[in-house]
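Coming up: chain A.
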Amino acid sequence: MAENPAVPPVLNADPRLKVVDRAMKRLRYQPDALIEVLHTAQEAFGYLSRELLAYVASQLKLPESQVFGVATFYHSFTLRPKGEHSCIVCTGTACYVKGAGEIVTRLEQAVGVRAGQTTADGKLSLGTARCLGNCSLAPMLTIDDVVYGPETPDSAVEKLRSLVEVTDELG
Partner candidate 1 sequence: MSRIRLATAWLGGCSGCHMSFLDLGEQLVALSGSIEMVYGPLVDAKQVPDDVDVALIEGAVANMENLELLQEMRHKSKLLISFGDCAITGNVTSLRNFFSVDDLLTAVYQAGPGSIPRSDEDGAVLPELLPRVLPLHQVVEVDAFIPGCPPEPERILAAITAIMEGRPVQLNEDQRTFG
Partner candidate 2 sequence: MAAITLTINNELIGARQGQTILDVARERGIDIPTLCHLEGLEEVGGCRLCLVELQGSPRPVPACVTKAAEGMEITTHSDKLVEYRKMLVELLLAERTHTCSICVQNGNCELQTLAAKLGIDHVRFDYLHQQLPMDASRERFALDHNRCVLCLRCVRVCDAVEGAHTWDVRGRGSTSRIVADLDRPWGGSTSCTDCGKCVQLCPTGALFRKGATVGEMIKERGFLNRILERRRLAAQRRSA
């Protein structure tokens, strides 16, 4: 069978594309399935590259700008590669009331990137979330999807020590 001409060369022969193809097939290439497909694509590739978005757009027969609009509307989707590990500090109301702000500041200092960024060595993405729904553990955070709480700035830094180089000096 001839290769699908819509597959951009960078993605060609990438086995992860099969996962995305399967999802689109399962959802019968319905344009409505865009968000589901983007979820699958991000899970498979870790992030949504332009090439991947263009491919999805062509397969679902959607305008590229519409696909881009959807991918950038939702905060779960990311268009840049993420770090090997992820640490997400909850900044929901209960966590905020109990001092999540200080934890974020301290972690930013310790790993040298702002929340929402990835360390230069690609080891860690530091992020915040608007409530992870573990309010009784406030202030809480997750590291690679494992829930920890209640935390202090110090205990949070300690937890990252094994994953990434941390600076102990306070700014």
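Quick note on selection: all candidates are chains of the complex that A comes from, given by their letters.
One rule holds in what follows: contacts are C-beta pairs under 8 Å (C-beta built on N, C-alpha and C of every residue); 3 or more make two chains touch, one makes a residue touch a chain; residues count from 1.
Computed from a predicted structure; not experimentally measured.
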Among 1 or 2, touch partner of chain A in the complex: 2
Residues of chain A touching candidate 2 in the complex: 50, 53-54, 57, 63-69, 72-73
